[in-house]
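In this view, the complex is presented without one of its protein chains, the others remaining in place.
Up next is subunit A:
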Amino acid sequence: MAALTPYTYIRCPCSDVSAPGRPLDGSSPMAAAADDNGAGDDDDRTFDPRAPRSNYSLYPLEYLLYCEDCHQIRCPRCVAEEIVSYYCPNCLFEVPSSNLKSEGNRCTRSCFQCPVCLGPLAVTSLETKPDPSLLAAPDNAAAPHAGPYALTCSYCHWTSAEVGIQFEKPNGIHAQLAKLRNGGATRLTAKERKERRKDPAYRTQAAAAPAPATAGGEEGGPSSSAEVLDLETQFANLKAFYQGQLADPNSADSGLAALSDLGFSSPTSLSRIMSIYTGGGWQDKKAKSRVGAMREALEPDEGLQPARLDESAAIDRLRSEGHGATASAAQLRDQPPNLGEAHLHGRARFASELRPIPYLLRTKRSKRCPVCRHIISKPEAKVQTTRFRIRLVAGSYIPSIAVRPLPLSSSSSSGSGGSASGPAVVPGALLEPLRPAHYLLTFKNPIFEPVRVTLGAPARTPGRFASKVTVLCPEFEIDANTDVWDEALKESGERDRDKDRRRRRGEEGGGQSSSNNPHHSQLEVGKIWERGRNWVSIVVEVVPASLRLAPGDPPLREDEDVLEIPMFVRVEWEGEAGGDDVGAAAGRDAAKEAREKRELAYWCVLGLGRIKQT
């Protein structure tokens, strides 16, 4: 079992149905239930980190943002994202959003991923045998080598030549690839398609020869008596057929006039569907005035494509080449749609059908508060810069909580628990059931005001295995953060600070400072363990539950052996008032002097470690 590093996850208020500030749908059953049992006050309920709902609301501090207007934590789940810019993760060129509509959401600048392993593909000349260790950079290919070229993976050594895709030029690969089918046949252009439709000689020829796209192995299937259309050709044929139908006034001759207007074969439905799939703008005004049904496509050049259900060729190939020649589900999922392909039915999903994947574009996104709509994070639009215009991260507003095991020798323990006799805790070690263990929680204050922290934790953890929890010092103050310059100046006065720290530790919780060596501090209820410039450490004592199951109990679920403590944190401080828009006009003068009491409260969960299974 993997060792577990202690962690702290913080719960965003957005998951709390009764939380104020979240627009509630009054009719939602959750909201109603929350009102019914009067559990509107968050403080009254213990948060259960194991509840299925908690999966969606717990985040490490780094992932949380903070809205200065609502004075509330915001998480990736509740913020509203807006795309600032699109870029290719390989060539790092920004793609204007106008291009997205025409070119799609993939890079068109010859950036490709390997269809087998998703590694980057490089253009290599097929003339000189590509040496995998020297595979390379674009100018390597541009140098004296001659074509043909292929895309080669520098990780798994897949090459597009394997699937019969080669290029004449080393540049403009995206455009070249768009015209090529696997096996090397070229994709039909619109013009060619039109010509073929007109030319009866082609059809007989096509019937005799297998479809180019399936050259891999489906020769001789009985279906080859009918023309095999690729997706694009079929679509073009169908479109032409239906357009002809709509334009033809004689098609409106069905008897079932009233009913058929709702069916697929009615002119109105058809023109509506056509305008969806052909990008709008295609409106048949006449159709609205006409009623009646139209006939369906009957021939390949009208777009009829009978399903080819004979898979014997694919089965034969599977027999000869084995499972290894097929593409995995993940590989097929990563494939971009390719309109030049044959129909889905009859395709056998062999690895020879995989194509290089143009890189999906990535985005830079700004984030808005879901409640007040203020922007709380906004990166610079330029791809190559990492600066932010706005970046309100929760880490600059709420204290961070670091958890680490506290090794205690049995001699130094006394006071509170009295039973603190566990062996030194090695990080990642398993917790002994029923034996007290101690953890040090270090709270670090990021703001420039001193804060008062109040902690609440249930005495027993929720869930099947209830461990005992004692927070030895649930109330304390943390000094204000100071800026970097102060810190640098203080660096020299390190020793003074140490003395100061010890003194203050003694003061808190009513004297009785029996020890003045910070390394042998004693466990005492109500006393902080250690204090620094803007941080405070306190001790939590846990008695891990036994994981022993009674006969008939369901087995341990995943991570049920992790000792997790839900903890309610309340932070109070006095901030400068007047920062709010509300009532700014009225009380501006008063606000200048007034210090405003601020408070922020939230649940968090401390993951301490795994309990040993006995």
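List of remarks:
As a convention for this text, contacts are C-beta pairs under 8 Å (C-beta built on N, C-alpha and C of every residue); 3 or more make two chains touch, one makes a residue touch a chain; residues count from 1.
The rule is simple: contacts and distances are computed from a predicted model.
For the omitted chain of this complex, the UniProt record lists the protein as "Dynactin subunit 5", which is one of "Dynactin subunit 5", "S-adenosyl-L-methionine-dependent methyltransferase", "Polynucleotide 5'-hydroxyl-kinase GRC3" or "RBR-type E3 ubiquitin transferase".
Within the set A:Leu100, A:Ala185, A:Leu318 or A:Val393, the residue that contacts the chain not displayed is A:Val393. Which of A:Leu65, A:Ile173, A:Leu523 or A:Val569 touches the hidden chain is settled by the complete complex: it is A:Leu65.
Within the complete assembly, A:Ser377 is the residue of A:Thr159, A:Ser352 or A:Ser377 that touches the hidden chain.
Only one of the listed residues, A:Pro89, A:Gly104 or A:Gly575, touches the absent chain: A:Pro89.
Within the whole complex, the absent chain has one touching residue among A:His174, A:Lys444 or A:Arg598, and that is A:Lys444.
Check A:Ala80, A:Leu118, A:Leu318 or A:Leu332 against the missing chain and you find that the one touching it is A:Leu118.
Mapped onto subunit A, contacts with the missing chain fall at residues 61-65, 76, 87, 89-92, 117-120, 122, 134-137, 139-140, 143-144, 153-156, 362, 367, 377, 383-384, 386, 388, 391, 393-395, 402, 442, 444, 530, 532, 535, 537.
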